[in-house]
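All protein chains but one are shown in place.
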Amino acid sequence: MPMPMVDIVTKGKPKLDDPVFIEGLPGVGNVGKLAVEHLNDELTAKPLAEVYCKDFPPQVFIDPDGTVKLVKNDIRYVKKGTKSGRDLILLTGDYQGLTSAGQYDLVTDVLDLLETHGCKELYTLGGYGLGRMVTEPAVLGAAIDKKSVTRMKKHGVEFREDEPGGGIVGASGLFLGLGKVRGMTGACLMGETSGYLVDPTSAQAVLRVLESLLSLKIDYSRLDDKARDMDKIAQQLKEMERKASERSPDDLRYIG
Amino acid sequence: MPMPMVDIVTKGKPKLDDPVFIEGLPGVGNVGKLAVEHLNDELTAKPLAEVYCKDFPPQVFIDPDGTVKLVKNDIRYVKKGTKSGRDLILLTGDYQGLTSAGQYDLVTDVLDLLETHGCKELYTLGGYGLGRMVTEPAVLGAAIDKKSVTRMKKHGVEFREDEPGGGIVGASGLFLGLGKVRGMTGACLMGETSGYLVDPTSAQAVLRVLESLLSLKIDYSRLDDKARDMDKIAQQLKEMERKASERSPDDLRYIG
Amino acid sequence: MPMPMVDIVTKGKPKLDDPVFIEGLPGVGNVGKLAVEHLNDELTAKPLAEVYCKDFPPQVFIDPDGTVKLVKNDIRYVKKGTKSGRDLILLTGDYQGLTSAGQYDLVTDVLDLLETHGCKELYTLGGYGLGRMVTEPAVLGAAIDKKSVTRMKKHGVEFREDEPGGGIVGASGLFLGLGKVRGMTGACLMGETSGYLVDPTSAQAVLRVLESLLSLKIDYSRLDDKARDMDKIAQQLKEMERKASERSPDDLRYIG
Partner (left out) sequence: MPMPMVDIVTKGKPKLDDPVFIEGLPGVGNVGKLAVEHLNDELTAKPLAEVYCKDFPPQVFIDPDGTVKLVKNDIRYVKKGTKSGRDLILLTGDYQGLTSAGQYDLVTDVLDLLETHGCKELYTLGGYGLGRMVTEPAVLGAAIDKKSVTRMKKHGVEFREDEPGGGIVGASGLFLGLGKVRGMTGACLMGETSGYLVDPTSAQAVLRVLESLLSLKIDYSRLDDKARDMDKIAQQLKEMERKASERSPDDLRYIG
């Protein structure tokens, strides 16, 4: 029996009530993935489903104990994850689909699953690459509907005309685009980031908007630790670059 | 339920009588897209259908109000759009299919839709890239049938043997090719263009043929404005080029 | 209704008796295509079917009269095409499939058609690129079965161990490979060619084998004309190359 393009394997059968969906897959600065992984950890999210896809690379990763796991996306849930008691569904994973058709198939099948759980509200998280270092990242937005735009602005999200210029490419855009066709509501939150490095600071900026928006209560100490680690790496890279640019042209003789 | 390769969502249910189909999708100089967008505006075309496709990029664009729209093709109609009272169906959009198979699927499904509306006459609009600036663009043609060739010639369309040498690639060619298999009639109109810049002047040349051919009544002032804007940009580019070529070899020291 | 990957449109319904199939699609030196086109002309082959495919480019070619034709493969037949009175089925066309899957689909569907006509014997024609000019091209062979190897050798076909080293890629190989699985017989005939230019001389070498093998009667004057044309072009290219290599290093100053 041929494997379907997308194979969603149910891992839990919770009864969810009007849940909010939050997506963060690999992308610019890995901002979305860092953010949703942090939510998974802090809110001890439980497995809802695993998503396998023929449009992911044919690859397994190896756990520290030597066992393999097939590349996949992970869907988890949190009962009463918000202060007001709303349920959450969280999506992150190893990869996005490699081709256009694979992306459309993945998002379509996840939206189908969301609808079986009565989900009508989507937030997709990602990074907005600026091509330069950012210390205090703003969070840009784009939304399915005007009401969501107004609501996002109240929570500090910036809407800049013509940004991002090329729109939003990938799962974060597609969930909104295909969700809109189904009459869903929600928005994409994009943390400014250099685009050069994994960016926990930008992930935190995005999560702080989400915290305010959904009345979550999140501890950021683990993301702070990661941010400090990345800052060190960034400093080292800058230092290396500075030294390289200080070298006089004569030095080049001894190199290449 | 997996998304089909092409998903045509009906937006209007007009009763059309022997309508004429006009296609202009992104391509060389964006001539076809500019022309059909101009027709949509000038003739206040109404929505007939939206076309989504898994072979488009997984992407949303962002409107000035901050809301997203999934990339798509747009099919609109105009009741009694010609002076003689014929109905029009107009196709433009964000993208053509990314792969061969996607292109064939898209055109096939749109042709199916056209047949349900009794459409038997197709005009596809595009640019013919010359690789040099053109001030008074001619309009080249290729047609489904000899009768259409004769008719096009009467309206000023040029047929040059062996031009375009590689035939016509993309939706503009495919609509004619697959339409011919179905026994339809019609032609492709290609406005000469440099191929370097978006070309409203070439779009106007193409539309003037169409105006004569279908007894349309089109106001060109908006296209004229766009053409003047593009002329300025072209002048600036020429100026930059001239300056660059005047620089003596010695100057190069100070650049790279 | 979505277009199938391969769409074979019947153009004639002859009753064929144990026909021999000959394939020559675009490839190295266009040897196979030239050969089958020559057979089509000399034996006034009649249309049997047209093959459209979503794995061909989305493209139309333009005839001298200004009308378009969708890229396709052509299947023609000749009643009593051989001196002994056997029927022939001939395949040539504009393109081979662009992807692996498309190639397998095309060949599979054509083999299905051949079986409905009771065809059990296949000859596929192509070029064998040597990377140097060839004046008297040998014809190399590879066959479905040992009996065919023996028979080919009697008609002057050379079988060299480890040549071609990479086997045969494309339709010429696939017809034999998939035909073998179906219990068919036959061979691939590869004319030596430089691989740089379209090669009517190599096509003639291949046809002479086929002439002997199937007791055909072919006039080669048109291929001879084409060969003389190509010889002139080759001479001009050689001359240009000679002049370029004679230029002293000093001359280079005035060029780049």
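To keep things simple, chains are lettered A, B and C as they appear, and every chain counts its residues starting from 1.
One rule holds in what follows: a contact is a pair of C-beta atoms (placed from the backbone, for glycine too) under 8 Å apart; a residue touches a chain by one contact, two chains touch by 3 or more.
Computed from a predicted structure; not experimentally measured.
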With touch defined as in the header, list the contact partners of the absent chain among those displayed. A, C
Contact with the hidden chain (one of C:159, C:196 or C:220): C:159
In the whole complex, of C:142, C:189 or C:223, the residue touching the missing chain would be C:142
Could you please point out the chain A residues that touch the chain left off the display? 1-3, 5, 9, 52, 54-62, 64-71, 98
Where chain C meets the left-out chain, the residues are 4-6, 97, 100-101, 103-105, 107-109, 112, 141-146, 149, 152, 159, 161, 163-164, 166-171, 173-174, 176-178, 180-181, 188
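Quick note on the criterion: only the chains that are shown with their structure count from here on.
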Is the way these chains touch best called a line, a ring, a star, complete, or other? line
Given a C-alpha superposition of chain A onto chain B, how large is the rotation in degrees, taken in steps of 5? 90
Roughly how far is chain A from chain C, centre to centre by C-alpha average, rounded to an integer in Å? 52
Chain C, residues touching no fewer than two other chains: none
